[in-house]
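For this view, one protein chain was removed and the others were kept in their places.
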Amino acid sequence: MIRTFRLVPTIALAVALLGGAANAQTIKIGVNEPLTGAFAASGTYVVNGAKIAADEINAKGGILGKKLELVIEDNKSNPTEAAAVAEKLITSDKVPVLMGAWGSSLTLAVMPKLMEYETPMVVETSSSGKITTTGNPYIFRISPPSAIEAAAFKGIVDKLELKKVDFLVINNDWGRGTAEDFSKMMKEKGITVGAVETMDQGAQDMSAQLSKLKGTDSETIIVTTAVDQLTLIFKQAAALGLKKRIITTGGSQNPDQIIAQAGAAANGTMHLTTFLPWFPDKTPNPEATNYFITEWKKRGFDFAGCTESFRGYDGIRTAAAAIEKAGKAEPAAIKAALWDIKIKGLNGDIVFRKSGPEGKESGQSQPNVYLIEITDGKIGMKTL
Amino acid sequence: MKSGITILSVVVFASVPLWLRDPYLMNALITTGIFVIGAMSLNLLLGFTGQLSLGHIAFFGIGAYVSALTSLGFDVGLPFGLRIVHTPWPPIAGFVLAIAIAGLCGYLVGLLSFRVRGAYFVIVTISFAEVVRLVALNWVELTQGPLALTNIPSMTIGLPGLGELTLRTKLQNYYLVLSVALVTYLLISRLVHSHFGRAMRGLMENETLAVSVGIDVTKTLTLAAVISAGIAGAAGSLYAHYIRIIDPEVFAFINTVTMVIMVITGGKGSLAGPVVGGMIFGLLPVFLRPIMAPEAQWIAYGGVLIVILFVLPRGIVPSLAQRFAKRPGRAEKAAPVAFSERGVKEHA
Partner (left out) sequence: MSEFLQHLINMLVLGGTYALLGIGLTLIFGIMNVVNFTHGVLYTFGAYIMFIVVHQLGINFFLALPLAVVAGWLLGAVIELTLLRPLRGSDIDTTMLVMIGAWIAMQSGTLWIWGGVAKSVTTPFPEAPLVLGPVSVSWLRLFVLAAAALLIVVTYFLINRTKLGCAMRATFQDQDTASLMGVNVDLIYTSTFAIGSSLAAAAGALLGPVYVIFPQMGDLAAVKAFAIVILGGLGNITGAVIGGFILALAEELGAGYVSSGYRDAMGFLIIIAVLIFKPTGLFARSERVG
């Protein structure tokens, strides 16, 4: 009896010590996304997609035998805050790898922190070319830079018989970068580029810009911004009686949401997306797509968000695969492992190729780009 | 007694890097220190001169942008075909320029305060800050607008040719901020106890009376505004070279509100008040982060501001000082007091 009494606390103490000795009970991935501000809707979709990935991984036993924990922080759609959030995640939460930061300007703001603390980040949405060409070896991007979007769009330009286009873009790295890359491509094809109007990310009233564009002689407007502003643009364009063809880029459009809120104003518009939740069989990985969409609907989320949330899903799975490959939750090892992974993403294979100046290349994957068109409130594909 | 506490505090602050190893807390202390300098400068206007300038963040932000742009260089076109190209200068030059230009803006605001007073002054100062924010947001060629000014170099001490020390580590930046904060504290302390300080307080207590004894309203207010703005500009410069990224959101009204909460809670019109208030509201978010969502924290801060104004209108430090004051039976005035913690001896 007495011996048992002495044994139990000893065993308990030993277990406690051993448990404490194990570094952490979970493996953390930092998530740096806009949950408030102009991009709140998009950031929330991405985070919810990320959670689906984390839950799926944990259901299958976690990573390296431990539970995966997402440390989610809000960067408020603001570059300074994005950098501060990255600092918090790395120095306070000690995450060995991050995913983020949604917007191009936000990601660019985070990049110096990645260099300073030598921690890798999976970039899931940003499209500015600068991200992978300025020589930051801690960046691994799975979303297409706008140059790839423009190149994919090149094929259909003739079919659409574009002659003169205007641009209406959000006033940051994303919008301006898109205008630049697409203009370059258009000019090569002999299409005239007309006006380039910008709008502040927080602007609610674009009627001034739209009135101006209504008066130009181009027949197409290319619009680049996040979904909240897009809905406003469509509504206001309809209210002004703007009859030009509208094409949106960037993959953050949520066409279903636009149909729901802009109604008839959405008909005839076209959108460059990076995912086809409406046609799972046309995606590179139909089984995984179906699983994701079913999970998404099960959680009661808005189906419209699938066009963006899949990025959170793929981003986390990428980071998790790298941690698994590295064998430890340690930044340098994860960074090295990211170059070696190849996984089936919802938008194609995720495998990183070198991009940028020699010696400091970033990783860039080659995702697919699709063009869809809204007709009579329904979404249809246009072959590129 | 008071100088004893001050010296002890300085020693404690100076010793922090010796025992604090957590980089995240060091970061929090450094940014808190910068905001404390900003709060001290606001206190000069709010607490000692009685001017509720709610555009104070404009001086901070202008200092940040001036310093950043000086050290990054820029190339802008102006109307009439003019073009200004500026090659990068050492950040220390940016620091000096930040103080100068912010001070100049303070001068302009001071001039304004002569024309409009009270509530209108408050509204004008808020508008000024917002206009500056919108200029920073839209003059993309100069400020990069929402793309933010990135890769701002770390602060340097020294001059090119004579030797420069770049302050890159947290340890170095901590001592830099501590030094500037100390200098600011001493500067404001000397100012408040000088003839000029008495003029400021006289103006605040009773303007008509002050004028009648020969105090020049415009000159006093303007000078106070210039000094206050200059110090805020210095804080802004430190901020720019420490976090090394600046975007127009630095001008957001909420940042002025943060400084106001620091000053009011700590005790406007007292020297240590903004320091105490600044430490509380600078570090509280760090410690509350694991248990309270940021929105919930801000509900609490708003509530705290209201409660302080109802219950402890003079703020924490003056109320504590009153508690420990060695003058039993002294009736304290209800109006905001700008006297030092030792009690009243001088007359206006």
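Letters are used for the chains, namely A and B, taken in the order the chains are written, and counting of residues starts over at 1 for each.
Here, a contact is a pair of C-beta atoms (placed from the backbone, for glycine too) under 8 Å apart; a residue touches a chain by one contact, two chains touch by 3 or more.
These figures come from a predicted structure and were not determined experimentally.
Novice: Kindly name the visible chains that come into contact with the excluded chain.
Specialist: A, B
Novice: Would you indicate which residue among A:Thr119, A:Thr231, A:Gln253 or A:Thr269 is in contact with the undisplayed chain?
Specialist: Checking each option in A:Thr119, A:Thr231, A:Gln253 or A:Thr269, the one touching the absent chain turns out to be A:Thr231.
Novice: Taking the entire complex into account, which one of B:Leu20, B:Val116, B:Leu165 or B:Leu209 touches the absent chain?
Specialist: Of these options, the touching residue for the absent chain is B:Val116.
Novice: Please identify, in ascending order, the residues of chain B that touch the omitted chain?
Specialist: 50, 52, 112, 115-124, 126-128, 130-131, 134-135, 137-138, 253-254, 257, 260-261, 264, 293, 295-306, 309-310, 313, 335
Novice: By the contact definition given up top, give the residues of chain A that touch the hidden chain.
Specialist: 35-37, 40-41, 44, 74, 171, 197-200, 203-209, 211-212, 214-215, 228, 231-232, 235, 238-241, 261-265
To be clear about the criterion, only the chains that are shown with their structure count from here on.
Novice: Distance between chain A and chain B based on Cα centroids, please, to the nearest Å.
Specialist: Chain centroid spacing, chain A to chain B, equals 38 Å.
Novice: Can you check the complex and tell me which residues of chain B touch chain A?
Specialist: Touching chain A from chain B are residues 22-24, 27, 137, 140, 145-148, 150-151, 243-247, 249-250, 294.
Novice: In their shared complex, at which residues does chain A touch chain B?
Specialist: 74, 78-81, 83-84, 87-88, 91-92, 105, 108-109, 112, 171-173, 176, 200-201
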